[in-house]
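Here the complex is missing one protein chain, while the rest keep their positions.
Going in written order, the chains are labelled A, B and C, and every chain counts its residues from 1.
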């Protein structure tokens, strides 16, 4: 039940033969919807003609049968889902972005955050560049377009652009004739490739989207790899591979990704189950039941149960109908949003000592309410276990972490947090155990540890990453 | 993952003090949304003025903030959610229905099916009655209104009406000044009562709706009981209690109700877990994992795992974003709807012998696809266990069971079904074990056994319950 | 710019050959949209299967391409547009109404008001009848359905029903196999018949709807006539013709009908022009320009100009984009709704003495604002001429006239009204001249004269027609 957000999921396909490419992109994005619920979009390239449809909302809000049918057949398509900030509805930042430059057209879908965006944007603006939105994606587009003026091909321009870009960027990019997928040299965000039976090439943020569209998983992109697909086939440019240490985001495994996905060869479900097992070893407790907060706490709860021998239980019912358009109860209502969403199964927990597993604690309010729900359903003890270390630092690579002022772990000791959320005991996953989750893969855990794999933006005095220059000015889009 | 539907959930509240009664009704219905997704509605009674809003769609489609705010304050409110037949979009059958009769106004919300509807409707039509829709609820309204002409009070009319009505009916009914809740003498469908802290009275199909609105559960209505609430307080009429044997619908426990509900004192979650335990005893198998089809198969899977000692696993990921407005892949797409909805967690099932638990098999198609998903994810064996007996008979009390032509268990032996769905073994819950699920409560299992607790409509030659007379004529509402 | 409303326009077609009958009905209703903007609906009969779509809103709100395409082919269709009361959004009163009775199905669309509705409804309710809405149309349906039980055919039942019904009713009614059109014996409301080239029969409230769908006008129905169309052809029942004096509503000519329609052989445009000519003779004035309030005052303005020799002018621009969804300026805005809708053409009126023609004055507020608009645009004098006599009485035959408390002519002398609206002079069409508008046709002018052609409801003490019994109780539908 983490209240964190990541920026986006991407999908791309190159296929001379698939019927109704836009539909396939739509189904692929459906499997990535958990990575972003604010806005979404699809661009189809039909012999150089780009057809775009994107808007604020879930896929089911933005696309209907008529919209999908209006897309031309096409041979290349890219799509995007974007995360949702509360209340923020900014059409200017919807993706994929489509831009016209000297040498043609380009559509980009991006997952991640450029950590030197401030510097790049300032440089571009000094050169007279205009920005319509505040996303980093426009910066990538500019750098690629400027390189394109002096490069023999779009893929060469992308390769040059990679020299300037720092931070996290998994991108699918489409020109009039080519589909290009690239992953930053650190490999912060996942990106994988698959193939359909007819040889069509598919790229997606997570392997679950490959399965959804019937594509066979081929492999993850290497950190720094650029893959180009066109009528001549597939080419890979690995000139940026290995120039930086790999630092895959550990929180992808803990929370962001779908549990049926494999990221860089590691099963997300297994990583979460392992976290639960570690918790059982590090923070054992005598109890009658292990209950996970649905849905993200279930895998770790199963791991904790297996390791501890305490029975796993389905202690909560989650209301599946409460979505984006749900009308939250106001102040006067005395009704509790958490209570409407989550309901304890009283017959299961009454009179029991419960181990409660969740993936993280951000501000602590929700955790407190969940603990309270269990108690009012009759649980005699509630032992909270968190399948990640405490959040204490901002992320510059695409995770939207609350400011330090709001992070409970920045303001309070673990014992104080336990007190605040009303648990009988509280245990976090130790920082040093994170590495066990995903085997030999090098990862970034800066949000927990504060050890950043790249230089961080100059104004780190601030708690939270700030958009550069013009974007830094106050803004409020209705 | 049952493809069965029940007709409806009901909610009613009498409160002189609650702020914004319509909102409270809305939140109560949200907890009952699983009982009906075709249409929904709320009526608020503000000093005899009835305000109605109802339409086809989910609560989140039909109600927005503005709609809720337009309702007057009010002191009595009734609400309804109705089940969804494929393609059927019939505004005339939305509920609650509001009618004007000689002595005033009345709003009714109904869950169930009147088994002598044909006979009653014919009699009413011969007397010149008109029907706007095809639901039984209009019949109840007519009978009550006609009794009202000769009765001193609305509750007396309801009591008289109960003498004529046969079959299943849990109803909340509102006049200008009273809220009345009634449950048929067989007690086919659940109905319970709760109280808010300020003494407001709440009725709901399931206890989970009481919890959602912060009401304390008081008790279930007795079969045949009529409870009237008005400014003089609460009165109960038990003159119809005990005149028929109690025959609570067993399928409420197996599939319809939410697992956190208590129906007639029995936990739905426990009943399902018990079903899983019985399955483990009756159909044991050597296997590595127990996997439930989410969400309805999870409780029984846990029970099977606990009883058998085979580890419980989260073998499937269910896409939570696929809802009513999802655009199903067409024929040309080679994409599989089940595959988009359900995704096996490969790391969990690869190389494993899996016990797969679901609540029922209707036509068999979906079951076959799910078995297939597991096999393509690498499961070496798939042993299917069903937490109910085979469906073989129509229901005349509110469950929309497919015609015998489509019920796989009417057409095939169990061994043939196993073959058809491609499982290595197949076991149903034995009919004789159903009684263990819910303790001492007498229940109806006619859909499995064919033993109907009431006379059934005359034209039973037919497989499927037919609406009477005028309704029986062909119809097709856009 | 009358602020009066009529209840409805009706359309019906019987055609074994027309493609997409629902579309044709839709286009016919579009030509009748001026008769009702609150709600609309279409029912198509495809071999006894009735498909319905109706809702609150304009045709352009309620129907889209998909909705129209979903209708089956069909051979009979009826449609309806209904007038809009401010704020009233009552789904229960949308038409056509579709009902099921002992002998089958029936769909009705009705224009008019039953003047003995109170008495009929009481009688029906005492017999146990229920009413879902408050419209008279349900009463007609009941009477017809009850007669149907003892009649050999639906048309015989309709004929019998006509004996009981008093007041205004132009109805198109469809059974499984027949289309029936009927007009009350007084002929209050218009109804005409036309034919398509392929012999299809069309009925419509006004001839403009025949032209819109390419039908040739055949004739108006006689007062009291019942025409039945089925596979055996057309039959007319004139047994009710001539039993009552003809009393066609004069206000149809003055305001309701579209100026390109012919009603009972008289051109609406000509009637209005004649009214203007009479005004010029009865209330001459020295002036520089004649200006009509668009759109309904233009025809009379042309007549006034022609008769008086004062030049006709287009003195106002009407904003064509201000429709149902326009957001009215609130109190704090100091903006004036009339000013947003109507704008004087200053170059035309500055320094001029203006004769201003409108069709009626109801409350007087709007008229005052329009006079004021002309003055602020520089008109030196404004002489108001109204192409109808003063409204002073309620209508029991389908016109929604404000209560006497609000009718300015009930509260004030003509001189006072002139003063209140700020005009230099004011002249109404004299009551005795009404007959000149439409030649030899006998008409009803009760709203002006108070001479009602039928007995009026018992409780005439009241200013305004009251719905009978149950409907009379307070109500407020959201």
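We adopt the following convention: a contact is a pair of C-beta atoms (placed from the backbone, for glycine too) under 8 Å apart; a residue touches a chain by one contact, two chains touch by 3 or more.
Source: prediction; values computed, not measured.
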item	value
Selected from C:23, C:159, C:228 or C:308 as touching the chain missing from the view	C:23
Sole contact to the chain not displayed, among A:13, A:58 or A:97	A:97
Contact with the hidden chain (one of C:119, C:295 or C:400)	C:295
Given C:64, C:419 or C:432, the one touching the chain that is not displayed	C:64
Full-complex contact with the absent chain, from C:169, C:312 or C:397	C:312
Contacts of chain C with the absent chain, listed as residue ranges	19-20, 23-24, 26-27, 30-31, 33-34, 58-61, 63-65, 68, 208, 211-214, 258-260, 262, 267, 269-270, 295, 298-299, 302, 306, 311-314, 316-317, 319-323, 325-327, 329, 332-336, 339-340, 343-348
Those residues of chain A which, in the complete complex, touch the missing chain	46-55, 67, 70-72, 91-92, 97-102, 104-105, 122, 125-132, 134, 138, 141-142, 145-146, 149, 176, 469-471, 473-478
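We adopt the following convention: only the chains that are shown with their structure count from here on.
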item	value
For chain A paired with chain B, centre-to-centre distance based on mean C-alpha positions, whole Å	37
Whole-Å separation of chain centres (CA-atom averages), chain B against chain C	46
Whole-Å separation of chain centres (CA-atom averages), chain A against chain C	59
Of all residues in chain C, the ones touching two or more other chains	none
